Structure formats: C-alpha cells, structure tokens
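Let me begin by presenting the structure, written as structure tokens, before commenting on it.
Only one protein chain is missing from this complex, and each of the others stays in its spot.
Right after this comes subunit A.
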C-alpha cells in the first residue's frame, strides 16, 4: 500500500466550479479519508493510484484548479505530525466498532 496526501484547490467562483469541488471531494472520499477540508490521506495500491489519478484529472479543470499528490513516507506515524482535532483512522488496524 502507498500512502498519499491529496490536496486540492478548486475555483468556486462559478456554479460549475462548485460542482467540480464537490465531485473532486467525492473522488477523494472513495479512496481515502478526509483529514482537513480539502486535504485527504489515501492509502492505495499501484492500480488504485492509477484509477484515483485518472478520476481526479477527469474531474478537474486544469486552467482553474490545482490538485497536488504528495507521497507520504512510511511508517506514517513517524513522519506525520497532527495537532488539534484529528479523526484519522488507520484502516489496517483491527476494525471493531
């Protein structure tokens, strides 16, 4: 599994922009978890990464928006510091609710 940080800026001046914002958010949600408003952490396989990238590129407008993918170094807990409200869930831990 590869860990990525996905951040995006979508221009919301027009209604088409707001639509793109929602849809980019949905694409990210289906692959990972929201850690801040426009910031997601995703943990994906190589194949899933291709799908994610393709879906993001299909949704965005390259002249208006910006999407950045940062590869996170592993192990995550060593290289990610989080303060304040943090609802990150490690999905490879046991999931018992």
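One rule holds for everything that comes next: a contact is a pair of C-beta atoms (placed from the backbone, for glycine too) under 8 Å apart; a residue touches a chain by one contact, two chains touch by 3 or more; residues count from 1.
Going forward, contacts and distances are computed from a predicted model.
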The complex's invisible chain, by UniProt name, from "CRISPR-associated endonuclease Cas1", "Phosphoribosylformylglycinamidine synthase subunit PurS", "Thioesterase" or "Hydrogenase accessory protein HypB": "CRISPR-associated endonuclease Cas1"
On subunit A, residues whose C-beta touches the chain left out of the figure: 26, 29-33, 43-45, 48, 89, 91-97
